[in-house]
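With one protein chain withheld, the remaining protein chains of the complex are depicted in position.
On to chain A.
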């Protein structure tokens, strides 16, 4: 659980600095900020003022900067930019920055990292993506003192803060540890991560501890004496750019990648003994953090200094509560880096040569008033001896080191706890513990158990009671619950961006949590200094998960959305609960306010909640916040038009006229116009080639006429731009007979299979011929030019210009013998471009879906049957049902293979459960009522198989 309130002491915006790298001096007083244009020094005691600024004349951004921490060399600053490292001098007496022109130039690639050695202070390490990690002596920068070979370049290089000669480098996903005196091979090799390591850091208090963070995204802490497994693994949600140890306790501070637009801008503090969630987050930066440093203020007081891409410098207070949570409750008072506390006027000779005091040693000299335990009868000894619980054994007790191991065996599980009691136990600190890795629990359960035990210890601390027994009882209870509830317990992984509620477990009765959940207690504890309102909310939040009725959004939950709108069919539904939060006045401001939470703008703030309560009291809350609008005017397809359009491909002209009338009726005069135009121009085209006006026989197919395919294409493109899929699909369906080559043209002797079709065609031929006179008049008045062109094209000499692909024989006697085969084999004769067949099918599908949404199922079926890919023909009459799902033959109503109802209705496409009817000829059919409706006005099968079902049934 994380709080997100900001607690920065100082924010100052330094717009003109434009720095991309920062470094802090040994005393923590001066900060160096360096960018492409200038290098500036800030006095952190008065951070608004730039103490010194020197301009840089470089084309390259500054990638990295480092300040020497050694007292004797405290004036040295290294700035890496591109392939060059400049060494600057900072004069402490005059606070002047001097560039002596010292620089490392012998590099071949961009410097990615550099670090001064703390104990051999003239040494500086540089790394880049070339083959060497170079170590230079400040006194002679022409040649490196040592070069450590690496196959792939290093992105990070850090000297150990305690060991003089050790160095850690990061190479892609791996890390290496070197002793630079033995530069040929690394001392240790760590396959640390699965993707690129972003940052490494040595623990200043523990020479053996190394932290790495990577793109994968994990943070790992390693003990370099036992590299088989990381000591601590912190799974995080986003890649971490830097993870650094805090000077107090066992804690890491991490930050997200600054190069991301707005990745993680927070600084998270993780306690290594509790890695489920960061214990604190410093949020405030609006963009990624470039770098951060610890600045000692007073005895055991630290300030976190961060420099961000948003060009602000922030100084954050880390009060003792944070330090305490980092496990530094008692010891932290002594782990202070006294190194930092000397004024720089003091004698320098002691500086830098001292190593950091080890925590163990210094704790013995604690001046905090709690004397080391007397050797008489230790209370700890007493406590450990008093443990007498079944299935629990205490072993490996070492009262000097204050450690012991406890074995708990309960409910088929075995857990071994290693306990270590700090000096402050039991008065001011809790025992630290570790669950043995060789346990029968899975990682998930271990995590939960860790949490539970910690909660128990903390409660005991509150009551000033000894806690080992309580901890053991927690373990027993946990194991018992675990055995009782074998269902996988929910894994709680808290996202930094989401303040999580207590995880409501699937079965509250057998919840594996001890009561109350430890997270709750911690959360509440953290919040006690906050306003009572929040405490109340917290109490509610953690009170009774699982009671639905009492649940209110008084919790701080981030909402993905609380208002919005969505189209569906001809409707639009809008909902907004924003007004409930009192956001109606100045709502925009409130919602954008990132003040309190900074995470979800729509998160409730206290004020909003108050407003909401008032609203409720006034009874306004009853107002409905969901409004349904009718928006058919916004559709490019009118549902009424769609319902009425005729798409009879057997009688195109009539369909055109019906549609024109309909469009007029619904005030779509533009559409009416076009339908009429199509009626007069295209009716002739039904029989391309052989059914053209007048006596002359040398006609071009109508599709080549300017009012032929060209017109159709133009109309189609125009209405496509207007999204009128209704018009498009209807037109395409009407023209599908003349447009698609599938139906055979009438043979001289009508084929016995299709007598009806041929008859129909003949009658139409007569009709269209009679209409042509009208057409000629129309065209002469409207498109004289086009008509002329067409007439010209009919002259033999102009044939070429018409994109005909005639062979020479054809040209000799053009158009004379336009046979059926001829029409079939020349795609030019179709009004609809056969090459766009797939595309046209998509238009029809689009319209089908729309009609389906309008629930105009019959219309949909009418259009769908004109699709270019007709369903597989059904063969013969047999009472086999073909499963619509797996297409296997069945004799029952359910498919034996996939056990679904085998028959689906041709109209509504749903499986047929009740009464059904089927055509004996083609086998298609469906729901009785659907079929009845269909055949009231139609005679052909709805699937488009061409079967005249009504007629077929009359056959003897």
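General remarks:
The criterion applied here is as follows: a contact is a pair of C-beta atoms (placed from the backbone, for glycine too) under 8 Å apart; a residue touches a chain by one contact, two chains touch by 3 or more; residues count from 1.
Heads up, the rule we're going with is that contacts and distances are computed from a predicted model.
Not every chain of the complex appears here, and the one that does not is recorded in UniProt as "Protein SEC13 homolog", selected from "Centromere protein N", "Elongator complex protein 6", "Cullin-5" or "Protein SEC13 homolog". When you scan A:12, A:227, A:635 or A:950 for touch with the missing chain, the hit is A:635.
Considering the whole complex, the residue from A:233, A:443 or A:574 that touches the absent chain is A:574. Among A:185, A:717, A:887 or A:932, only A:717 touches the chain that is left out of the view. The chain not shown here touches chain A at positions 217, 237-239, 260-264, 490-491, 493-498, 500-501, 503-504, 506, 545-546, 548-549, 551-553, 557, 559-580, 583-584, 587-588, 591-592, 601, 622, 624-631, 633-637, 667-671, 673-674, 677, 710-711, 713-715, 717-718, 720-723, 725, 728, 782-783, 838-839, 841-843, 845-846, 849-850, 852-853, 855, 898, 909-910.
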